[in-house]
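With one protein chain withheld, the remaining protein chains of the complex are depicted in position.
Order of writing sets the chain letters: A, B, C and D. Residues in each chain are counted from 1.
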Amino acid sequence: MFILHHLWIILLLPLAGAALNGVLGAKWPKAAVNAIGIGSVSLSFLCVLELIREFVHLGASQVPYFQKYFNWISAGRFNVDFALQVDQLTIVMLLVVTFVSLLVHIYSSGYMAHEGGYARFFSFMNLFVFFMLTLVLSTNLILMFVGWEGVGLCSYLLIGFWFLKDSAADAGKKAFITTRIGDFGFTVGILLAFWAFNSVDFGTIFQQVANRPAESAAGFGTLTTICLLLFAGAVGKSAQIPLYVWLPDAMEGPTPVSALIHAATMVTAGVYMVARMHPLFSRAPLAMFFVAAVGAATAFYSATIGVLQTDIKKVLAYSTVSQLGYMFLGCGVGAYAAGIFHLMTHAFFKGLLFLAAGSVIHAIGGEQDMRKMGGLRKKIPVTYWTMLLATLAIAGIPGFAGFFSKDEILEAARGGPHANVWLWLLGLVGAGITSFYMFRLIFLTFFGKPRYDEKTVHVHESPRNMTVPLMILAFFSVVGGWLAAPHLIGGTDYFEAFLHPVFASYGLPAAVSQQESLAGAASEAAGIAHSPGMELLHSVTGWPVIVAVLGLLLAWWFYIRKPGAAKRAKESLGGLYRLVWNKYYVDEIYGALIIRPLLWISTNVLWHGVDETLIDGAVNGTARVAREAGGQLREIQSGNARTYATWVVVGAVGFSILLFALWMVR
Amino acid sequence: MPAGNHLLTVVTFLPMLGVLAILFLKSTDHVWIRRIALAASAAEFIISLFLLRGFNSADPGFQLQELHDWIGRGIRYHLGIDGISLFLVILTTFLTPLAILCSWESIRKNVKGFFISLLVIETAMIGVFVSLDLFLFFVFWELTLIPMYFIVGVWGHDRRIYAAIKFILYTMFGSILMLVAILWLYNLSPGTRGMAPTFDFPEILARLGAGLIPLSGTTELLLFAAFFLAFAIKVPVFPLHTWLPDAHTEAPTAGSVILAGVMLKLGTYGILRFCVPLFPHAVLRAAPIIGTLAIIGIVYGALVATVQHDLKRLVAYTSVSHLGFVVLGIFALNAISIQGAVYQMLNHGVSTGALFLVVGMLYDRRHTHEIKQFGGLATPMPVLMAFFCFIALSSLALPPLNGFIGEFLILIGTFGTHHTWAVWATSGAVLSAIYLLWAYQRVAFGKITVEKNQKLPDASLREKLILATLAAVIIFMGVASPLFTHRMAASAGNVLRPFNQMQNAMRAKANHHAALAAVTARARHPEPARRGGRSEAATHGSLFVPASVSMLSPSAGLNP
Amino acid sequence: MTLPVILFFICGAFAVAGAILLILARAPIHSALALILVMVSLAILYLLLGAEFIAAVQIIVYAGAIMVLFVFVIMLLNAGVENRTNWSKMAKYAGLPLGIFLLLEIAHWVWRSSVGARMANGGASQAAFSTRALSMQLFQQYLFPFEATSILILIAILGALVLAKRSE
Amino acid sequence: MMPASQIANLHRVAPEIVLCAVGILVMLLDPFVGAAKQRVLGWIAFAGTLLALAAIHVAAHDAGPAYSNLVFADGFSLFVHVIVIGAAALAILGSINYLDQEGIQRGEYYALILFATAGMGILGGANELVTAFIGLEMSSISTYILAGFRKRALKSNEASLKYFILGSFATAFFLYGIAMVYGATGSTEISRIQAVLSGLPHLPDLAVLGLGLIFVGLGFKVVVAPFQIYAPDVYEGAPTPVTALLASAPKAATFALMLRIFFVAFGSASSLWFWAIWVSAVLTMFVGNLAALVQSNVKRMLAYSSIAHAGYIMVAFIASTDLGIAAVLFYLAAYALMKMGAFLVITHLGQQGEQRLNIKDYGGLGMRQPVLAACFSLFLLSLLGLPATAGFLGKFFAFQAALDSRVIWLVVIAAINSVIGAYYYLRVIIAMYFWEPSTDYSPTAVAPALTVALTVAAIGTLYLGIFPARVLVLA
Partner (left out) sequence: MVPVSYYLVLSGVLFGLGVIAFIFKRNIITIFMAIELMLNAVNLAFVAFARAWNQLDGLVFVFFVIVVAAAEAAVGLAIVIVISNNRRSLNVEDVNLLKF
């Protein structure tokens, strides 16, 4: 029970690593930096494994397991402890975070080998891990917010890692500020939550809502308001419409960063938060619908953008946005487990995709534009195969991890407690598009003729410390989903079963039962008799699979079979094409509607107008008036004695009149 | 009452010893002048730490009091501290050595005068924080002006004279009216029982509390206005802030540090110490307006800061924004938000002080504040820029750094009494990210645009020392906030006592049912409660019932 | 219309006439003469009021010494006719009305004053003030101011000396 | 009369006697002391003032009415004596080198100062209007002469002339006022007047007229609007030490008389003169401060500022309570000190022929002559009313007294005025410290006599500012 009692160790290790590398690393050799950077993360990964071992021994009553360390904030009624908690959900997240980041760290040691600021990079990465773990382990909203903002900070620092590039610096800033806008909602949500429940501890809050009925879907009840506000934070952090704009730009950062932060972990924080707050969300149907709707819309919308991207990383970025959409869709329709499940699988395959993409870029000397690639299949086999597996996974081809998770989500969307057929459709089409652009990516990159200059660029497979992580991740992208496999043949979904206690507790009684009978409900909706074989058959021939395959074929048609077709389609589509090509002009619209007006007003109206003209004008004006008056008064002092005498007489007359007036009044 | 120890007197006047010592030095002997100044302020800091030992955090009243007859006519030499002033004193003694250190080399002209001014101003500021006699308070209050006037006017930059005169006239205008109010209060102080008139603050407070001094609504409002105006100008609250950017831009680094770090707090401290407890009814009547002004200040300051070309001016405007939070926290009249306000004062002192130090270090190297002149500095001076980044983060209230705690406490507390206020204020938090990061990016990131910046020296050991100290404090205050808040809790509650009394009175009148009590509270309450009520109704239609009681009572935080 | 009344009006008329003449005359010397006229007529009024001593002093010191001094200075500096410059607009326009107003105001209030109603001549106790009593009063009751005046005269002498002496 | 009482009489006017005696002595010595040695007379005169200060103690030990109630030697008048004689002493110290530098070193000068002081002493102690009048004339006439003491300087002549004609003009009003009061009450002795007036159901018309005219005369001497009109010219034209004396001492003495007349004699009619004072106080403050804003000649600027200060004193005056009296006296003391100090500094800086009076000439003084500049700043800040200086407490008690008798708006106006005033005092400080040193002149060392004077003034300013208790008790 050592780690359970000393959860803080898991946090402290990466923090220490960050501190060491950050303060001293600059002067150390790479080896030492690696030792500290990677060492700390691997240690905390081991801790997590040990933690799991200890965790399984806990009785159900002891979960979630709390551990309070010290009182962090205390003013009046407002008390926040630095306390950590562990439950199944935490375990999953811990596992994903530490595992993926360990791999990414290892990968980076190869990828960043030739970059300046090596130590800085690792210290930031470690710091990120620290904050991410804080976020996951926290027992109250405030502590969660610490992690929440902390990962944002690290993402800011890492996106802008190559700060000499203005684009990178801009991207970092954009990321931080955009997410901050979401955090505006998140903060207010916390405020509201505190005044509604007089506490910010998950436990206490859940206790209080436990015996509350669900609010009506019509009005903005307290819970609904809180949930919506919190969700605003998630929208920012997890790059959903309308705040997704920062994520594509975030690709300015080094590829490992994109893999770890902008694919596997940080961006999923929103999903985790929603899942964590499920007792509230489950009681706020309106909020639920909102989450689902935003998720589905994003899933579809950014998939469409992904279709036309030519920068390999941008494609992945939009696909990430889209996949996050699926996770929210899952949570939104009440299938939290499915959402988290997808979170995990996505962490594997999307992490892999990014790393592989990085390896590709690494291989052909920093080129990111797919139009300048092609035919790499032979040259970098490891990368190719691993990437292909990941693609199959994300496309949802049966048997691969993505298939299981995405399938669950879509089923829930169709037949779940909060099912909504339109959202399901959106998701479905999105899935099709996903597989299309992913295979487009594969074909453009690895097939066809080399479109790069073979004389200057000599392609080479990446070093071992990069390829090994790829392989490991590839393995998990394949098997990662099998936890749920039995479910296909009517058996239990082990993953869901594992998380069940979390989502059952405080859940609405109704919702829980639906949770359990989810699969059944879904299959009933499909209207097919219960027999393992049929189940399997149905699942593997279900709509998702079909659209996935369609997407694959379409991509094949466009980029292998008839390479010219793409161009023709482009001509025929014209306007629509340009719209999508320019990402629906969203950045431009934001710029024109929000940013530039704001700056203009601040400069001309507020600063020059109010500050300088109005207020200072008034201030200096009074001063001028005083001097003017002085100037006038001194004129009286004409220097002429007769004038003076007259003034004396004026005084005499004036005062005598005054006196007599008062005298007669009496 | 007056304990035997004279710790406070020592703390207050120790710097003057330094001044004396320096006076005896030849004005050319810069080295020793600096050393003595530093030694004096450092000793001052250490001694001030003893306050913590003597301080009993359970006691809400004034402690370590000293009381001697002085001028007579109710004017006495009365010192004392409570949880609110305690840390402000320490903040002062903490920042002054840093200010001295940072002007170690940058001040070349008339070194003697400069350090004397710094020490004098330290004494004056501490005096303001510890004096419990309105007269004494006013004396110190005015005394802070002249040294700062000289610091800005003599060692400042190009438009220093304009800035100096603007600063001093602005402030004097406010304070002179406060003097009138103080005298007026003195004349009222005999009260119904015809007791001896007095300037003694606790005494007056007691008499007011006991209802011995009948204050008509208008009188109270006028008095409040006079006091508040003086403090508002100092803070500065929104429409009265225009002296601040000029003063900051023109002041030398140390001047800005002291000005932003401590002098602005004199205003907020004054509000908290005098305006609120003395004139509760007036406060309740004025709260809506002032709260609005504070919020305008928050957003306005942030927006204007965003578009500044001059780094120092930018930081100055951030002060407007941050102190808007403090004022908001105070006038939310809620135990949490008030503790937050006090805490935020300290944070702002540390963070903004640090920001000004960094800006000053840049100035020492390049002799300009123009952001255009910088750019890409992260390459030649990584360490300095790292500190800059860190400080900026603390200033934009990134958890778990100090700024976050203060800001969040204010927001939490404010939300309890006025939803919309808190929501607006939160937007300020978002904006702070924008202006700070943008500024930081323009200074630190990108390629080096100006040739001169190619090989600027990175932070020297002295500078590293200064900044490291501040960074440490920033983290410490972010992690160990209870060490502070526990000591201020009682006093912060004390500030609200009059309001609780009012509220209890209302409770008594209405019947027990919470909701009804709330309703009557609205009915009997002057403006703010009603406003609060309306706004909240406006924002969240059918908002939760249980919290609504605490929402109405201005002192929700106090009675758990 | 008894003798005192007639006398009063004659002298009063002369006095006022002299005052007006003083204003109108352009040559200082004429003004001086006009002033002497005023003083003499006042001296007569003093007699009428039974203040012989004062009347005498009035003639000797005032009309005699002081005015002689004036005339002497006028001659010394042979001050010609004054050119009536009017650079002081204030005096030009506001002076006369103000002066007249003041005059009338004072006249009005003293006229309707209760004290004024008493009889100055021919009433009860019309014995002339005795110079002896006056001197007693002066040297006992008012000894201190009297001594002070001596210093005053000293100052005057000193001043005249300091100022008028041709600066070396 | 009985010798005992005779002696008592002498005791009670001891200061005046001393002053006059020393004055006469100086005057007599003048011819016998060589032109080179004349400055000795200055020291003698100074000794005389010290002696007079000692004599105040004599008077204090045997206080009471003297010379059939014509003069009083009560605490009040003694306090005024201290102020007046102290001011005279400082002025003399300030003069010694000045006269050398101007080449007008003359015994008469000191004699006149002493006589003037004696006159003011009488003024301060007078309990009878005609006696007061004599005292007034003593001080006035000698100051007329002193004002014109730089005979070759046209400005000095002009100052003297204007001061003289307007002064005697005002005096005539004052005198006519006395006559009216005498007519109304049959007496000129203040205590008797009070008795008569308080006996009457309401004020007789003649008394009202008299009050008005007396206010003209005294207002002229204490320099309140609209009778301030002559002051700037005279103060600017007169030799600076004389200006220092003019600005401080007569004001104090005249205010003392004014207190007696208004509070005692016309105490029953306070509701009448209240508004007269109110109006003139407001006018005075605004005229003084606003006009001072635009002056570039520091001496003239200080002249205007002394007008403004008369206004503040009026604010204390209006309280018409013991608190008010104390406030007035304290203010007078503080004011005398700081004004004297300020003018003495100018005396030194003016240099030969009083040329360097423009604010430009003060540029960078802080670097050139730090100590002197520091002194000057101290006086200016005190005039400005900065805490821990005499000036602040003066204002403070003034406001306090006024507020105590519920004269709120006047106080607010005064407060605002003191902010306006701050500007021009600070301007000088700006010149001294913020400007680059003006190099076109060579700073001259401060003479010992002046040093003593300045030190006394500075220390006094601080002392009154920080430990006023003792003085307050006296006041």
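The definition used in the following text is that a residue touches a chain if its C-beta (ideal position, glycine included) is under 8 Å from a C-beta of that chain, and two chains touch if they have at least 3 such contacts.
Everything quoted here is computed from the prediction, not taken from an experiment.
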- Over the full complex, note down every shown chain the hidden chain is touching. A, C, D
- Selected residue (touches chain absent from view) among D:47, D:154 or D:371: D:154
- chain C residues that touch the omitted chain in the full complex: 2, 4-5, 8, 12, 15-16, 19-20, 22-23, 28, 31-32, 35, 38-39, 42, 45-46, 48-51, 53-54, 57-58, 61-62, 65-66, 69-70, 73-74, 76-77, 79, 82-85, 87-88, 91, 95-96, 98-100, 102-104, 106-107, 110-111, 113, 115-123, 125, 129, 133-134, 137-138, 141-142, 145-146, 149, 152-153, 155-157, 159-160, 162-164
- Message: Even though one chain is hidden, which residues of chain D still touch it in the full complex?
- Response: 130, 133-134, 137, 141, 144-145, 148, 151-152, 154-155, 157-162, 164-165, 168-169, 172, 175-176, 178-180, 182-183, 186-188, 232-234, 236-237
- Touch list for chain A against the chain that is not drawn: 634-635, 637-642, 645-646, 649
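Note that only the chains that are shown with their structure count from here on.
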- Task: Would you mind pulling out the distance in Å between where the CA atoms of chain C average out and where those of chain D do?
- Result: 31
- Query: Where the CA atoms of chain A average out and where those of chain C average out, how many Å apart are those spots?
  - Reply: 104
- Item | Shared interface positions of chain A, touching two or more other chains | 623, 643, 645, 647, 650, 652, 656, 660
- Tell me, which residues of chain C touch at least two other chains? 109
- Note on the structure: Contacts from chain C onto chain D in the complex sit at residues 106, 109-110, 112-115, 140-145, 148-149, 151-152, 154-156, 158-159, 161-163, 167
- Message: So in the complex, the part of chain A that touches chain C is made up of which residues?
- Response: 638, 640, 642-643, 645-647, 649-650, 652-653, 656-657, 660
- Note on the structure: Listed in rising order, chain C residues that touch chain A in their complex are 87-88, 90-91, 94-95, 98-99, 101-102, 105, 109
